[in-house]
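Heads up, one of the protein chains got dropped from this complex, but the rest are sitting where they should.
Chain lettering (A, B and C) follows the sequence in which the chains are written, and residue indices restart at 1 in each chain.
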Amino acid sequence: MTDSLASIQILYEGWILHALVWLPILGLVHVMTSAGERAKNVAFWWSAAVFVLSLGLWWTFDAGSGGFTLESSTPWIESWGVSYALGLDGISVFMVLLTTLITPIAILGSFEYVKTRRRAFYALMLLLQTGVTGVFLATDIFLFYVFFELTLIPMYFIVGIWGGERRIYAAVKFFLYTAVGSLLMLVAILYIYFSSGTGSFSYEAFLAADLSMREQLWLFAAFALAFGIKVPIFPLHTWLPDAHVEAPTPGSVILASLLLKMGTYGFLRFLLPLFPGASQHPTVVAVMLALGVAGIIYAAWVAAVQPDAKKLVAYTSVAHMGFVMIGVFALTVNGLQGGLVVMISHGVSTGALFLLLGMMYERRHSRLIEDFGGIGRVAPMFATAFVITALASIGLPGTSGFIGEFLALIGTFETHAVTAIVAATGVIFAAYYMLPMVQRVLFNKLDKPENRSFADLSRREMVVLGPLVALMIWVGVYPTPFLERMEPSVQVVLERVEGARTAAHRGAPERMIVDAGAGEEAESRAATGTVDEEDQDR
Amino acid sequence: MGSVASVLTSGVPVQEAAHWEPVLPGLIILLPLLGFVINGVLALRAAGWSSAEVRAGREWDPFAGSERPSTHTLPTWIGPGVMLVAFVLAAWNFVGMFGAELHEPVIRSYWSWIATSTLQVDAAIQLDQLSMVMMLVVTGVGFLIHVFSVGYMKDDVGYPRYFAYLNLFVFFMLVLVMGAGYAMMFIGWEGVGLCSYLLIGYWFTDREKSDAGKKAFIVNRIGDFGFLLAMFMLFQAFGTLDFATIFAEAEGHFAVGGGTVTAITLLLMLGAAGKSAQVPLHVWLPDAMAGPTPVSALIHAATMVTAGVYMVVRSGVLYALAPTSQAVVAGVGVLTALIAATIALQQNDIKKVLAYSTVSQLGFMFLGAGVGAFTAAIFHLMTHAFFKALLFLGAGAVIHSMHHALHKVNSHEDAQDMRNMGGLKDRMRITWVVMWIATLAIAGIWPLAGFFSKDEIIWYTAAWAGAEANPFGGLYTLYWVVALVTAMLTAFYMTRLMVMTFHGETRLEHGARSHLHEAPRVMTVPLILLAVLSVFGGWVNVPPALSESALGFFGALPMTEWLHHWLEPITHDAAAIQVAALGEAAHDAPLLGGGELAWALVSTLAAAVVVAVAVRQLGPRRVPTAAEDATPPTGLRGVLYNKWYFDEIFDRTIVQPVLAASRWCWSFIDTVIIDGFVNSVGNFTRLAGWFGSLFQTGQANTYAFVLTLGVLLVLGAAVFL
Amino acid sequence: MTEIFFILFAVVALGGAVGVVISRTPIASLLFMVATLASVAGIYVLFEAHFLAAIQVLVYAGAIMVLFLFVIMLLNLGHDYRADLRFGLWSLLGFVVVGLTFGVLAQGFLDVNDTGFREDGAAVAAALDAAVQEQGVAGVIAEPLFTDYVVAFELMGLLLLVAIVAAVVLAKPRSRSGES
Partner (left out) sequence: MLSHALLLSAVLFVIGTLGVIIRRNAIIIFLCIELQLNAVNLAFVALSRYTGIEGQLFVFFVMTVAAAEAAVGLAIIISIFRHYKTVDVDKFNLLKW
């Protein structure tokens, strides 16, 4: 088995990342040229092919020292020092796999849902896949920003054209909200680009930029706002319920499973490593934790009283992301890994929930919870899938939700006990908002005549939900392969933040020499006695 | 248990003491899971047919064909069958362990569950004396209840689904009991919470029943919140969640009565209170009676609710290190016992009485665990499992036939309301006899099981109240007195139940009386078996003080204090710490003095007197039927009838405020403040645009005017600046 | 002596200007304008710009005002007079702004000493008079006009040509588009 692995690895060396990013574009072209009805099948087979291709990554990805693997970089805009550079590490491998898994499922889930302008719809879905995969793989800040903005456009059209009644308001609100945030980030990126003086946009150049604490705090704020809107963190979340309610089901699934992850991925990839000083700054950590906890409790409470099922699930996403935030800003290994697992489990469970709600909408053309009741009697398979997904969402042990939340909470407890205690009440409120919905939809009397004709899951729908439910249980029962692969990259991020903390404690001068050169780095690291990290500046 | 006695006497070859190899322990857990999967598939298939019928507008009737519908045959064999095999395996391992004088728990780790650099949790099970006892109770009583359910649920449409859930429950209960660390226990902990949610809300089309299920899950979740926090603190202190390391290093890490250990133990107690329905979090258990009766018997009497007691006994070392939390545990226990007993006096629903009786008996177990008598607590847990399961199944049989009878005359009277029963003894002879045995057992009448276990708890409370260095001596004395009173109350309300159900003349409508019939054999056999256990179960652990006396048949009983020796390796460290902390337990009770034998005699005689008086008093009194007795009692009886208004208090102080806060958060903060700000940013730009347009009047003059204004400004700047 | 003349001319100019603004009929304001132009020409003479004074009277008063007269006659505006003076908020604002502008201009001009901005103002004036003596009033202007500023001079010719063409195009009734 191992030598075949090695052969796959060699096979995968250079081109796999580029293939993952650009294949969907070929699919897009093919979809545009194919006839209307066949568009959905073509789109599905293309994205399924990309998924099968990406599965190879699962085995060939060697976590190694936590740095980027399968790297490739070709100059793009010479004069500005922008290079088209892709790379993969422990954090992004799961995000890419999640993207390639969720997109075909979302497309398959939308066969009955999208009736008008099908070719355009599926083209936009594939474009979205390219954008999101690009975001997770780009190791050049400029390229990352381009993909980050690129994902906005298809999502805007998907929500705007195929959405519900107030889709225009929702789409515009979503677009403006995210655009404002990312513009601020662009300013910050340019600031670093000029102040680093290396004249290149590559990730290493940005890591090497030595920024004073004051600069770091400002840049942190800019980046945090941009990604905070995407995550969404507590006060910046009001676009999410509107976007979800108005978006078509596949749009909602992609929005919940992938676009939210770009926010939290941003925190792990950019905020912590680029501004280690700022991210371990006590007040910053306190603020972020407070927002995270507020998000958990607030979103849970608001979710409990939602009449519209999709809005309820949208608010639950805010609560789940609150867990990721406290996990990330606990700055402990368990916290970060917990955050990552919550990201994966949220992507799978909330994606499945939205698919289920979409199926309910397809059959009954209503999203209001009280229009349903006693569905369990009429659609047992649907009810089973619904209950399992709901349990994964509220984090029952044995499902993926629990692993993520448990690790995030235990990680937070190590450094910020009180935050963890308040956040842990989120576990109770999770049941407080999810069980009433499950009861009002599936249980209670089957009194409404329309519900009597509620068809059970068709074969296609089972194929859509099957992998998601299986993944929820697999991650819940045997999460070790996931944890092993993400461990080294998480260590690398933590060491950078740790390095900044010890430097700050040692009363280093205001202009903190973070990463000037290998020599100095080794010396400062030796001084703090932590293990020397050769590949720190790869 | 009967087989155990035979094995013991035949003197099986004792394997060498050092090492004992468990026989397929993983299979014990796997079997119920297998049962769940198979029954689950069958259930989905049956549900598929029934949903097709419902979609077509008809109700699905599986009994259309033969008497025995096809959907019922397989689950009938797989459900109980799986339990039987699991019980046999457990018994086999018990016999193996019995001979092996095991000192170190045997830990089998199957795969590493959570593995980050600092936290390592394996999917591991731990086999030692305590988990063996619990496994036997769970699988043994579980098997009897499965058999009973075959009869009880015979004419239920969702039959395979019922057995799927029951097997899943037993799987999670075994995971809880056999887990090798707090994390594994937590999986079982929430898993049984899930199964109780599913089983309470089994007839989910009925709104109250699914509400009861939801209430059970959320209240359990509050307990699990405490359990989670305790786990975090344990991880913080020990860096691991495995029992072995924690209990070994506990003394090193914590000083007696230290802050963290008290916090940990109190949080664990919160978890236990949630799961075992102790006072603040007991509100879900009475509502849980909405589930089928065998479910109440299995989950809400014998197994799940005892999980809290098992956890406290398992963490005995931690509790011994924190005397204050021990006092709290005992206090909560005895308070729960008293409150539940008082409420049970006024309940008319036969299952509600038994539910409160369970809460009360659990209170006793926590009292035992609280005062450090861990063996007594486990002993009472075991005996309680026998007679409470018997009482519930008996009640199930009564309800089953009442339901059947009322159904025949299609009257809509409540089949569970004791006021509609009465005089059933001549129709349901066997059930009447076994129920009396269970009632005498729970009342604590000698020589039945209840007497030995409950008496031992009360005695240890008295003994530890007198311990020299016990800072809570006075408190323990109070607990002792309250425990005695509660024991008398228990005797009274149980007799009230028996009298109202079986004695006096029937209050049932005339037509229905003829349809009352004894339960079928598949239901009465488990009843009889449980009755046997209720009688002889107590002889397993006869205290030495009583074994020589008349109460112990003058030494004829072979297994004096057997359970104590059996659980010695588990409770040994905790007992040592406790003695070091509180000093030796006294030999005679506080206040009135007198040894264990004396007080045992007093309590059993008192119980007997109460039962006799109750039978004589309540027998002849005419009890109004449910229809006549419409007005709820007022005054003190009203308070008890309304369950001390716990539900109303919680509703007004917690549930409503949180709901109001949720609505306020959504309607005010979300829409007005945040969305308001966001939309206002949008409107602001439009506003600025409108203001700008005011200047475009189209007349040349205004433009000239603005031009001159510009000139003025430029000139002014040039000249003055 | 010249002081008296200057004051005379200034008064007439001011009176004319005010007349132009507040006169009721266009014809009256036109005539006031002619009076102003004449008095300004007088002031030119006082400043030794004799040629310009002549041009002023000849071109400005003679040609442009006559053109205005023709237009007024053509559109026979004389009789349908309506009080087109605009009072109210706008005029008030107008007064304020204009007053401020005057204040600023006056402030600007006050610190101009008698010989202009340059210190050698008097010397320049003397040199100017000498040049006038020698080249004559027209030659003084013609010499720079046709040497340094010949480009500007040609442009002026072009400008006038464009103006004529524009005037013809604009004023001609557009028979094609039926605009008449």
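Please note the rule applied: a contact is a pair of C-beta atoms (placed from the backbone, for glycine too) under 8 Å apart; a residue touches a chain by one contact, two chains touch by 3 or more.
The structure displayed is predicted, hence computed values, not measured ones.
The chain not displayed here makes contact, within the full complex, with B, C.
Contact between chain B and the absent chain runs through residues 693, 696-701, 703-705, 708. Think of the hidden chain as still there; on chain C it touches residues 2-3, 6, 10, 13-14, 17-18, 20-21, 26, 29-30, 33, 36-37, 40, 43-44, 46-49, 51-52, 55-56, 59-60, 63-64, 67-68, 71-72, 74-75, 77, 82, 84-87, 90-91, 94-95, 97-99, 101-102, 105-106, 109-110, 112-118, 121-122, 124-125, 128, 131, 140-141, 144-145, 149, 152, 156, 159-160, 162-164, 166-171, 173, 179-180.
In the analysis below, only the chains that are shown with their structure count from here on.
Ranked by separation of Cα centres from chain B, the top chain is C. Centre-to-centre spacing of chain A and chain B amounts to 39 Å, using the average Cα coordinate of each chain. For the pair chain A and chain C, the distance between C-alpha centroids works out to 75 Å. Touching two or more other chains at once is no residue of chain C.
Not a single residue in chain B touches at least two other chains. Interface of chain C with chain B (complex): residues 86, 90, 93-94, 97-98, 100-101, 104-105, 107-108. Across the interface of their complex, chain B is touched by residues 173, 176-177, 235, 237-239, 298, 301-302, 304-306, 332-334, 337, 374, 376-381, 384, 391, 396-398, 402-403, 406-407, 409-410, 413-414, 417, 420-421, 424-425, 427-428, 430-432, 435-436, 439, 442-446, 452-456, 477-480, 483-484, 487, 491 of chain A. In the complex of the two chains, the chain B residues touching chain A come out as 43-44, 47-48, 50-51, 54-55, 57, 111-119, 123, 186-187, 189-191, 194, 197, 201, 204-207, 210-211, 213-214, 217-218, 221-222, 224-225, 228-229, 231-233, 235-236, 658-659, 661-663, 665-666, 669-670, 674-675, 678, 682.
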